[in-house]
Every structure is written in C-alpha cells, then in structure tokens.
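Shown here: the complex without one of its protein chains, the others still in place.
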Amino acid sequence: MKADIRKVGLALAAPALAILVALALTTLILIAAGDPVLQVWQVLFKAPLPRQIVSIINEASVLYLSAVAVAIGFKMNLFNIGVDGQYRIASFVAAVFAGANFLPGWLNIIVAILISMATGAIWAFIAGFLKVGRGVSEVISTIMLNYIATYLVAFWLKQAAVKVEGSNATSTAVIAPDSRVPGINLDWLLGTSKEIYGLIFLSIAIGIIYWFVLNKTRFGFDLRATGQSETAAVASGINTKKMVLISMVISGAAAGLVGMPLLFGQDYAYGDTVQAGLGFAGLSVALLGRNHPIGMAFAAVLWGYLDQLSNGLQISAGVSDRLVLIIQGIIVLSVVIAYEVVRRAGLRIEQRRVANQLAQAAPEAKAVAA
Amino acid sequence: MTSVVAQDPAVSPAQALAVELNGITKRFPGVVANKDISLQVRRGTIHAIVGENGAGKSTLMKILYGVQPPDEGTIAINGEPTSLKSPTEAINAGIGMVFQHFMLADNFTVLENVVLGAEKLHGIGDAARDEIRRISSDYGLHVNPDDLVADLGVGDRQRIEILKVLYRGAKILILDEPTAVLVPQEVNELFDHLRELKSEGLTVIFISHKLDEVLSVADDITVIRRGTTVAAVNPQDVTARQLAELMVGSELPSPQTEESTVTDKVMLELAGVELAAAGRANVLDGVSLTIHAGEILGIAGVEGNGQAELVEVIMGMRRPTAGEVRLEDDDITTWGVREIREAGVGYIPEDRHRHGLLLEAPLWENMILGHQTQAPNIKGPLIDARAARADTQRVVTEFDVRTPSILVTAASLSGGNQQKLIIGREMSHTPRVLIAAHPTRGVDVGAQAAIWDLIKHARRNGMAVLLVSADLEELMGLSDTIRVILRGRLSADFDPDVVTKEQLGAAMTGADGSEVQR
Amino acid sequence: MSNVTLSATVPDVTASRRRPSWYWPAIIVGSLVVIATVRVVTGANDIDSSGALAAAIGLAMPLALAGLGGLWSERSGVVNIGLEGMMIVGTWGAAFFGFYFGPWAGILGAVLMGAIGGAIHALATVIFGVDHIVSGVAVNLLGAGAGSYLAVRTFTGIPGGGPTQSPPLQKLPELSIPGLGDILLGVEKSGVWMLADLASLLRALTTNVNVLVVIAVILLVGSWWLLWRTPFGLRLRSCGEAPHAAETLGVNVLRLKFLAVVVSGALAGLAGGFLVLVASNLYREGQTGGRGYIGLAAMIFGNWRPGGLAAGAMLFGYTDAIQLRGGGDVIHAYLLPVALLLIGWAGWLLIRRAQGKSIVGALWRLGLAAAVLVWFAFTKEVPPEFTNMTPYIATLLVLAFSAQRLRMPAADGQIYRKGEAN
Partner (left out) sequence: SSGGATAPSASSNAPKIKVGMAYDVGGRGDQSFNDSAALGLDKAAAEFGVETKEAAATNGEAESAREERLNQLIEAGYTNIVAVGFAYAKAVGKVAKANPDVKFAIVDDASPDSTGANIMNITFAENEGSFLVGAAAALKSKTGHIGFVGGVGVDLIKKFQVGYEAGAKAVNPDIKIDVKYLTQPPDFSGFGDVAKGKAAAEGMYQGGADVVYHAAGGSGGGVFTAAKAAGKWAIGVDSDQAKTAAADVRDVILTSMLKRVDVGVYSFIKSIKDGSFKAGNTVFDLKADGVGYATTGGHIDDITSKLDAYKADIISGKIVVPAK
C-alpha cells in the first residue's frame, strides 16, 4: 500500500533527522568549547576496524536484550527504569550458581540462564506488586529498587567472593571452561581473532520472540491494547492489573538475560568491575528504536558504534570521550521529538486522506444527507 | 422539508446587535466544522442555537470566545469589528462562556476556580470571597466559596460556571448545552436565572438540541446544520417538529415499534443489585430487572443517576456490593469482563473513543478488541490476522462502514462510521444479550436509522437488549418495556406504546406528574 | 507519567482532606518523645545529636531543592524525572562560575545551567508534546554527558583540578547565633530526657548554618507562598489541575508551564550547586549520585506540597546521615520503636475489626513486629550494607503505605495542547 510506504518513510525520516540535528548541535558545542571539530568527526566516522566491528556487535547484542526488556514495559505505558537493578541482581545470582559448577556443561548454562530470568522477574515483580497493590508509581519504586539491588549484591558478593591470589578485584567463583559459551570466530571474514558472543543468538531469538508475541499472539494484543487505551482495554475484558504484573515480570525476566552474554562469553564471573548502566542504555535504545524489534536492533548497533568509536577520541583527537554521551543524549531527545511530530502529522494526514477518499467515492451519500 | 428556509430574523433596527458573525469558516483535518456561518444576536435577548450533534455549534462558540481562531470570517461585538485571538480578549470584550463540558479544577475550591484568571478584580482573598457571596445571593446561586469542587454535584458545578462568568462582569453569556446534565427542576431554575439576566440587559447565547426547552426560553433561534446556518427563526413561528426538520434537513426518521417478539425465556436477570459509593448514598440501590429473549428493555433517566454504573456492573467492570446478576442459567455476578463477553454479552459503550476503540490502531485490530478470545480472531493462543481481516471486510460491507480500507486507523473514521463498526463487531459474535449505551449519540441521521434497524434486527433474532439512552424518542420507538432510573433506583415498567414523554419526564425527575415540562 | 491502573491509585478523597490544626505539631512532638525515649533506653546517643541533625540538614537540602524543582514542574502538570540531569549540569555550573568568580557567582552559575536543562525539558514536553518520562530520561542522559564533557574541557590542567574534579572552591559564609551554641551543647551533653534532645535540635538549627541552607529554606517557604498565596501561583497550579479550564479563563498555559519547568530546572541546578558549594567545595563527577531521583521521591512522599517534601527530604537526609555516621547502632535502636509502632497499628486494626475490617492485616503486622523484635534482641548492629540501604527501603516502605492517600495534580503528566477545550 502506498500509504504504508509513506508511513515507513516518515518513520525513518525521524531518526535520520534526529541524527543530523545531533551532528549539527554537537558541532556547535565543539566549536563553542574550542575542541577540534574536524578531528572529532574523523575519529567518529572512521570505518571501524575489524576488532571494533566485533565489539560493536557484541555491545549491540547486550544492549538489545536490555532494550527489549524496557520495551515490553513501554508497550503498555509502564516505565521499567529498574532494568538496571534487575539485570545486576540477576547476573549475580546466575554467576554464583554457574560458578558453583553443580551441573556439567551446557546444562549449567541453561539452568543458570533460567535462574537469572527468574531472579530478574522476582525483582521486577516487587515493583509491579507495589503499583497494582499499593498504587506506588513504578518509576519511583524501580529507582529505589535499583539502589537496594546494588547494596544487596554488594552484601552477598562479600559472602560469595572467591579470593584469587594477587588480585584486588572481588569476584564470584569462575565458571568452569566447559560451561562457557564459545564465541564465534569470524577471522576468515573480518580478519580479527576477537570473537562474537555465542549468546548473540539469544538476543536474536529474544527479538524474534518479542516480535512474535507482541504481534501474533492474544497476549501481545492485550498488551498493546492496554498501552494504547487502558479504558478501552478494560472494556474489552483485559484485566489491566494482571497485565501490569505479568508484563513487569516478563520485562524483569528479559532483564535477567542482559548480563548473560557477558557472563558466559567474557567475564565468566560477577565482580566489582562488571559493566554498569546497561539498563539505562537499554532505555535509550528502546526509545530510539521506537520499541520496534528491528528499530531497536538498528538503535543498538548505532549505540555500540558510537560507544566503540568514541574510545579513540581521547587518544586520536584529544577530546573527552564523554562527548559521545552528549551526542547520544541529543539523538534521543531529538528523535523522540521527531517521532511525536511525525506521529501527529501522520494521523492528521490519514484523517484528511480518508475524508477526501470518502468525499470522492460517495458524492451520492452527501446528496442524501443534504 | 418545511417551508421555513434561511430568512433574516426580524431584527428591528432600533435594537443593536450584541454579536454579529459573518462568513465564519473553520476546518479541522477531515471535517469542515463551520462553513460560512452567519449569526446575529440582539442585545438583551436570549438567543438559542440549535443543531444536531456535530453540527458545529460548539466550534462556533469557541470561535466567538477566542479559544480557536476561525479560518475565515468576521466577528463584531456591539457593532465593533473585533478579532478575538484568545479567551482573554473575549473576556475583555465582555464575553463569558460556560462550556459543554465543565471547565473546573476538581482539586480547587470554588473560590479558586472563580477567581482564576480574574485575580485583578478582587484579588484572591477575602474581597473575592465577599464578591462571590454577593453574586451568589443576588442571583440565588447558593454557592459557597470554600467548598472543594470535587465534592459538588453537577447542578452546583453549573452554577459555579455561571458565577464564574458573572464574576468577570460579562455582558454576553454563552451557555453550551447547559441543560444536558440537569434535572428538570434545575433546568427551570436555570431558565429563571437566564430571564433575570436578560432583564438586566445581558445577552445570552444558549445552545441546545432539546427543542422544547429552546422554544420555552429563547427570543430568537438560529439553526445550524452540517456546519452552516440554515435558518434564523422566531420561536413563535415554528413548532418543535418544524425545528427538528430544519435541524436534520429531512423528514425525521421515527423509530417505530414493530410487533412484539418478546419470548418468555429469561436471558438477563438482576436481583437486588447494589453498588455502594464511599461516603455517599448507593449509586445503585436495589436494582432488579429481567430481560427476555427478543425483548428490548429501555432505561431512561437524567444523566448521572446510575445508568453508567448499571452497565458497568452487568459488564463485570465493577462488582456490585450486593445482589446478583444472572445470564440465563449462570450467576455472573463475580465474573470478569472477558468471561461475560465470552458468554455472549455484546457491549456498545457510551463513549466510543474511551471504551470502544483503539483510535490509533487499524480497523481490523479494532474488530478484535473485546473478542480477543473468540473465533474467527484467533487460532489457539495466536491472533489469526487473516481471518480477522476477512471478518472486518465483511462487517465493513454488511454494516456500511464508510472507509477506504480496513487498514486505516479508527481515528480517521467519522463518529457515525466508528459507531457502525462497533455495532458490527458486537453483532458478529451473535450475542445472547446486547448492552447498548447511547448507541446513536453523536451520530448523524442516516447512520442513526441504520443503527436502529440493526438493533431491531437483533431483537427479531431472539437477542435480549438493554438500551440505555437519553433520547426518549429513541427509547419509545425501540423498547418493549421502559424503566426509569432515578438516584440508582429503577421505576416500575412503562409500556412505550401508551406512555407519554411527559410521564417519563416526570418519573425521571421524581416529580411524577407534578412537574411536567412543556 | 504512565496512566496504566491509575484507577488503582484513585485516592479516597473523603478520607484525608482536612487535618485538624494540631495534627502536625502533634506528630512533631510525638516523634521527639519517641526519639528521646529510644535514646535514653538504648543509649544510642547519635540518634539525635546536634551533629547528626546538622548532617541530616546538610544532606537533606540538595534533596529538598531538587524536590522543590519537581514541585514547581509537577504543579504545572509536567512530570520531571530529568531533575538528576539538571542537577548534574548545575554542579558543573556552580564549580565553573564559582572557581572564576567566587561562590556567589557559583550559585548563579548553578541556577543558570539548571535552568538551561529545564528549558530543554520544557521544549520537548510543553512545546512538542513529548511524553514527560521519555523526555526526562533523555534530559538525564544529556545532563550527565554535558556535565562531564564540560568538566573535562574546563578543569583539566588547572592546578588542583582534573578531568573529573574541579579545583577547591571558596566557601560560602556560615551563620550562627552568637553564644548560643556552647550553652546548648552543654544542655545536650547532659543527656536529660527531652531537654537534651530539644537543645540538640536547636543547636543544629542555630549554629554554623550555611547561607545556602538559609537560602534554600527561604526558597521553600517562598515557593509555598508564591504558589499558594498569589494569583501567579493559582494560575500556575491551575495548569497542573485543569489546563483547559485555565486556558478558557485567559491563563497562558503554555507560557506558565514553560516557565515552571525552567524554574524547576533552576532549582534542581541549585541543588547541584549546594553539593558543590556547601557539601564538598568542589565538583566531582558522579557527585549527584541519584539525588535528583530521591528528590522526586521526596516530593511524591510529601504529597506535592512544600512542607511535605521538606519532611520527605529530612527523613531521607536523616537516615542517610545516621548510616553515614556509622549508625549501625542507631538504626538498630530504631528497630524497637518500629516494632512498637507495628504492634500499635495492629491493635488499632483489631479495634477497627468491629467495623468489619479483616483480621489478616492485623495478624501479619503482629508477625512482622515479632520478627523485628527478635532482630532487635539478638543483634547489636545492622550490617553496613543494610544501613546503606536504609534510606531507599524507608522511602519505598513509606510510599507503599501512603501512596493511596497521595493526591497528585489532576493533569500531572498529561500532554496539553492548546485549543482543545470543549
């Protein structure tokens, strides 16, 4: 349909516009701050090296999981700011379990992943319960739960820590080699020995499941309906309180997956140098990708790209790599503004088009009414 | 068609015009709300504007009050050409408006609501309080400045709205459908106030589509149809029927009751249903009713007397605090909405935008809404999009939903077509019982007739229908039995073939014959 | 804010409206009695020492200022979870201007930078109608980025400064009522029940009080006066309660909302400035540590009112002060009144059972009380990670038990567009 092509065009125009705006504003900031504009863009727009490509893909695969966790909530107007706490507490519990090496090989991995999902789900359930049962805004409760998760993990980590001679890092026991997920070596293609996380397939699978459940199942329909109009959802027979609980739990379970590629593909333990803030990055990726399974994939790659290439800013351009945070912030802000403008324009355009088509198609109907 | 076509009203040159609108045009995406409208209001009169739902009355008044700018046309106040770019300018020009939907902040006190925006007049303290008390007693409005608005009923709110306007010293008052939510005594009281204002030289513009009211209070009447002025008439010269025909532009379709199809099979039964409200009298109080297969039970009543809650209790959206709801052999009192819908209860909600549709979803998804667990929409736990689309296409054809495609969003359809889609959706699942709340509200005449036919058709097929409506004509034309709801209680049965509007009106107000309106 | 299940949070309008005039004084005196008694019984003297209270005030002020920022914004109908980002740019502004032009200029710098952050949020939410939470998230991202980028750019290479910290700054003056401090200290040291407690409270309020604390208190009271006692405030609040009604009465809703969000940002910026100019005397990356969010929680806890948010900020500042001052024993001491409170509550519920309340609620409160008592009896201190957690758990618990009684502005979080009144 022609209209759909136009819709897709509009949807793509928004992020493209946002990126351009971000580039322009960032340039202005660089000029104002007296930083070398040209060098900065040279660093950021350099073709990534093979090793960086792998890093981008790896980071994107993790961010994607986080974004999906956030998007499940967003789809029903729930703001799960707590993905951050959920993934950390879940990764920790999974790391302790997997590090104990009770189970052999793949079984250990699978059970640990399930445990991680369950932990994330339980942590998110608290916020869901507080919202449904006690009327506490999930925005506030998940923020508090993030802090509480931090200290709880710190407390448990102390008990669970395994001392490694000569190391100052605190970390759980290391997962046995046979329970690690082998990376994918694309040396033949890219020319780097750096490996892509094996669990990237988990991200892909989660993306497909997300798309399928949301668009093809009754549950997904109910979820979207609740997000679009809570009143209409109630009248259609959806128990919205139950939906809040279920979607929080699912979102938390998805959050539980965020740390898994890192745990089984890179760190093999949970320690105090673990990567933080993935939940908040997921929030941005979900916003940028409009909660769309493919949109978020592109957004995650863009995020990974910016993160990875910005590593060179200090060394090659002498500019702080925090610049990338500004770029990312402007992109998110301008993209949400652009989406909103486009959404309203789209609605108006469609209303006008329908009216026009009907006016052409049925002049006789008018005659009757007059 | 009547012979009364757009004439100039009898304006005596001596009497100056308070308001003169010329060639006003206003377009919204997809609709022309006002098209070349002209309006002349004499100073010191009550001027009624009538027209059916969506005719463009409110839009015109919002233009006059500066809320929305006109696309074309001129405005003159007291003979002075004016451009009103904001309500402030309108207020300064001496115009005040009481909106169709009350414009009050619930968490504010009466005082705060009244002085808001007019703080310069008497401040926000005791001087303002005194002024409110003064106006209140001068016009008998019974308003206490320190009440919290959230605690007040509709009648009180209406009076606060009027007080707000008077407080600003308005000389021209616009009242947009002020009577829709009032009980008849309150209506009479309001009219007394209006006449008093008129006697003090104020000008009142009064919007309604209740023609008997209009005829009783107005000095001049302007009729608007489909966004244009079609006539300016003198109330002495027309009958209510003539006015109505002017409004709709054709012979009125009157719903006619057909021969009864009522069986003795009880489909829906309520016994002693109560719904408690915190700190107030029961919203529903001992409601018992029975609807048989093939029967339409009409519920009449002034808005806010419990009809919305009654529907919500039956649909399972609220749980009654006492009593029982039975669907044929099942006790459904504690069932959820979904179970009730699955058991064969169809639902046409009162507010289609809030309860009936996902405005930004395509039509075919809207066809699934409310029937997420029913064929043909699903295959096991999955949505069967292809079947749902085919079904939507069928409904669009069968129910004459005017749309270029089933892929457009619901928001892009007109109200009447949205409503036909909803009715088609509910009928497609051959419900045993249909709960229809104001099924033709805000729908044009053509669609109205079609919807009435659909409901009658359903009854012939043995459906039991609960019809809640504010339109007595509709109720009397369709129902097999009518009952009136007043303060959460149901009256005895009325036979629509013999009952008069006056009798119903009396029951609706509790006056029962003593306070019949003209 | 998300509108899902708002129906669950519909407040019981009739229940909590007008409190008797003695309500708050009674609460304050009652708490003092409880605290004094716990102090005497358990010997945990730091529970209300003037030092602990002064620290609590110092830790509460940034939260109160951020919360006040939230109040301005939300009273005008715009949810502001971007406070954290606005605070961060405020910290940079305070340090940069403070370093070059002195601490008073630092205050202005913080306000200015925060206001810019607020303007960005206002642009997105008020002008473009973006969802408030979404915009707030973006503002936080942007604020964090801008703060650290600017710091790296401006403080690197300056003696005493570095990419993540500014050089030390000049201090703002501190005020005391002369002579009083020592007298009160003497009384406080005596440890007499109630008398010592009052003395330490007074001492915390009158000795070595930073001017910015005084300014913050003036801003709190001034905001209350401006918002609740002037036409301007009435108009501003009307934008958060019924913007379309306000519009029809000639209130320029868009302008007021924009202004309110800018003021909100300015106050949040000042909250950041407080951290820099009073609490630390320098800028440090990550200094805000989520205080913007806590300020927002304090505001919600305070039922969108200045007095309430000050109480919320104090509660948080106090628990934080206690835990930072190594208050394992103090927090342990609090287990006792908490248990007693639960028992009393359960008793009250049992009495109310006569009016048809379920017994379950009373029973689980009693169970909880027993658990807390056992914890009190068999331990000496609460482990440090748990004392770290205390402020957050306290906030969560308080919200869980009071959220239903809160009444946020009716149109808070809704997107307003002009000319849609009907």
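The chains carry the letters A, B and C, assigned in the order they are written, with residues numbered from 1 in each.
Convention: contacts are C-beta pairs under 8 Å (C-beta built on N, C-alpha and C of every residue); 3 or more make two chains touch, one makes a residue touch a chain.
Everything numeric here is computed off the predicted structure, so don't read it as measured data.
Asker: What are the shown chains in contact with the chain that isn't displayed?
Answerer: The chain that is not shown is in contact with A, C.
Asker: Kindly state which of the options A:Gln42, A:Ser193 or A:Asn215 is in contact with the chain not pictured.
Answerer: A:Ser193
Asker: Using the touch definition up top, pick the residue from A:Leu44, A:Ala90 or A:Leu157 that touches the left-out chain.
Answerer: A:Leu157
Asker: Taking the full complex into account, find the residue in C:Pro163, C:Gly233 or C:Gly361 that is in contact with the omitted chain.
Answerer: Going through C:Pro163, C:Gly233 or C:Gly361 one by one, C:Pro163 is the residue touching the chain not shown.
Asker: Looking at the full complex, which residue from A:Arg51, A:Arg134 or A:Lys241 touches the chain that isn't shown here?
Answerer: Selected residue, touching the omitted chain: A:Arg51.
Asker: Mind pulling the chain A residues that touch the left-out chain?
Answerer: Against the missing chain, chain A presents residues 51-52, 55, 58-59, 88, 150-151, 153-155, 157-158, 161, 163-170, 193, 262, 266-267, 272-277, 307-308, 311-312, 314-316, 321-322.
Asker: List the chain C residues touching the unshown chain?
Answerer: Touching the missing chain: residues 46, 49, 51-52, 55, 58-59, 62, 155-157, 160-165, 168, 208, 275, 279-282, 284-287, 289, 320-321, 324-327, 384-385, 388.
The rule we apply is simple: only the chains that are shown with their structure count from here on.
Asker: How many angstrom lie between the centres of chain A and chain B, each centre taken as the mean Cα position?
Answerer: Those two chain centres are 45 Å apart.
Asker: Give me the residues of chain A that touch two or more other chains.
Answerer: Expected reply: no residues.
Asker: Help me check something: in the complex, which residues belonging to chain A touch chain C?
Answerer: Result: residues 29, 33-35, 76-79, 81, 130-141, 143-145, 147-148, 151-152, 154-155, 158, 226-227, 230, 240-241, 243-244, 280, 283-284, 287, 320, 322-330, 332-333, 336-337, 340-341, 344 of chain A touch chain C.
Asker: Give the list of chain C residues in touch with chain A in this complex.
Answerer: Residue list for chain C touching chain A: 1-9, 81, 120, 124, 128-131, 133-135, 137-139, 141-146, 148-150, 152-153, 163, 290, 293, 296-297, 300, 383, 385-386, 388-389, 392-393, 395-396, 399-401, 403-404.
Asker: What residues on chain C touch chain B, complex-wise?
Answerer: Answer in residue numbers: 12-14, 17, 229-231, 234-235, 237-238, 241-242, 244-252, 407, 409-410, 419, 421-422.
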